[in-house]
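Only a single protein chain was left out; the remaining protein chains are all shown in position.
The block that comes next holds chain A.
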Amino acid sequence: MPPPNTPVDGTTTPRSTQPSQPAQSSQSSQSASRPASSIIMDASQVKTAVVKMDYQAIDYVNPVDETLICPICRTAFHSPITTPCGHTFCAKCINRALERQRVCPIDRQPVDKTRDYRPIPLIIKEQLDRLEARCPNQGCDYVCARENLEAHYERHCEFTPVRCPKPGCDKLVARHLCSIEGQCMHETTNCDFCLKPVTFVDLDAHWEQECEAAFATCPDCGASVSVVNNSMLKHIQQDCPEATAKCTWEGAGCRVTDKRRLVREHERNGCMYETVGRLLEQQAEDRKIIQDLTRRLASLEAVRDTRRRGRRRDSAATINDRSAAAVAADGTLANPAASSAPLADGTTWESPHNYMLAQFERLESQMEELREMVCEMDMRQSASFLHHSQQVADRFLELGDKVGVLSMHTKWLLNMQYMQRNAQLRAANAASLTAGAAGAGNVGLSGSSDGGHHGGESSSGAGSSSSESGPRYQLGGRRGSEGRIETLTRL
């Protein structure tokens, strides 16, 4: 995963003064990991696929987790949906199953395809997208993340069946066989060697496997060699151990000429001219690099000159103010190199078409990266949200506990107060009984138990009257109950 600042890099058009920019852009177009040949493909060859890619035919590099496998087709889900009962199937598979019976194939709960399908969780989709998948075309061994495979299949794969190049022929043919415009690959031709009728499509296979006339015996070594596409000539010139050959270092001055296997032995034992030969090779390579650099320099200078000229003309024509013109000229001086960066990054584009194609690919891969990043951010965000809300819930629980403990304490304290008050009252009553009249004392006793009860549960507000005598206790009691409400609201 690239650091978060990459998209900024990526979204800037190749207009930047940093020298690292060309290197970066060439790297990112490589990171799309597509064969270079597909980028510089001729426009006429980019035929679109006729048949949709078959997801069930995809082979995965690693075993796919059982949870990602559709129970109906037994392959990794393709555009899956979830039923109300929580089971997931490929949309196509469940549709077929529901045509026969309108119940979930797993638990037989009724399912109505028009309104019961739910999307699958994003995380499953992502897992599916990331599966390393092999191109389903036979003969192709391209591997990439599954989400990119369809693009490979549709636009790049050499083995994707496309329409026959001959107008009117509705048969299909692998893309790499469409080399001749207008040539029907399904017409029969006669094999050049055995003269048997063979369709163009099968010609290669015929030569490789069936055609006996396509093989001949090498006059030198006696091996049976294919004669297709000058391969006999190639054999004699490059491989045949008995054919006459020259030493690899002939250019450096070696005069050895013998049967190839003897010459090879001579080379293995160390040809005297090898060191010289290697030096010459190195020199040639250096020269090539120098030529390339000179050519590039020339083109860059040309671009710069035209820019400068254009700018000067502009500034002379439109701006009279001298200092403003100077600023403008200054600002553009640094730019020509940058604006030609895509030209200078090692690839010379043969046509604007190819250039656009490459740019398109690069943008596509950047989009992909962005998408991945958004997904990741989404995941991270929801994870942190969960985390936070969990914390809040924990705090709530803790607070609830504390409140419980506090109310317990309050109860206990109040209780204690009540007990104390009772003890005091009893003492006071005993005193008044011994001191005052018996009748008044009786009233005081009943009143005190009542008022004391209220007061005991409440504040000490009633306490001041507690030591006073009989009839006033009624009042004290009432005051006590008011005080209790007050304390509750204060809590």
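In this text, a contact is a pair of C-beta atoms (placed from the backbone, for glycine too) under 8 Å apart; a residue touches a chain by one contact, two chains touch by 3 or more; residues count from 1.
Everything below uses one rule, namely that contacts and distances are computed from a predicted model.
Enquirer: Look at the options "Ribosomal RNA-processing protein 44", "Dolichol-phosphate mannosyltransferase", "UBC core domain-containing protein" or "Putative peptide chain release factor N(5)-glutamine methyltransferase" and return the one that UniProt uses as the protein name of the missing chain.
Expert: Of the names offered in "Ribosomal RNA-processing protein 44", "Dolichol-phosphate mannosyltransferase", "UBC core domain-containing protein" or "Putative peptide chain release factor N(5)-glutamine methyltransferase", the absent chain's UniProt record gives "UBC core domain-containing protein".
Enquirer: Hey, which of A:73, A:243, A:363 or A:433 is the one touching the hidden chain?
Expert: A:73
Enquirer: Check each of A:93, A:357 or A:425 against the chain that is not shown and name the one that touches it.
Expert: Of these options, the touching residue for the absent chain is A:93.
Enquirer: In the complete assembly, which of A:54, A:112, A:265 or A:398 touches the absent chain?
Expert: Answer from the full complex: A:54 touches the omitted chain.
Enquirer: Taking the full complex into account, what residues of chain A touch the chain not shown?
Expert: 51, 54, 56-57, 71-75, 93, 96-97, 99-101, 105-106, 108
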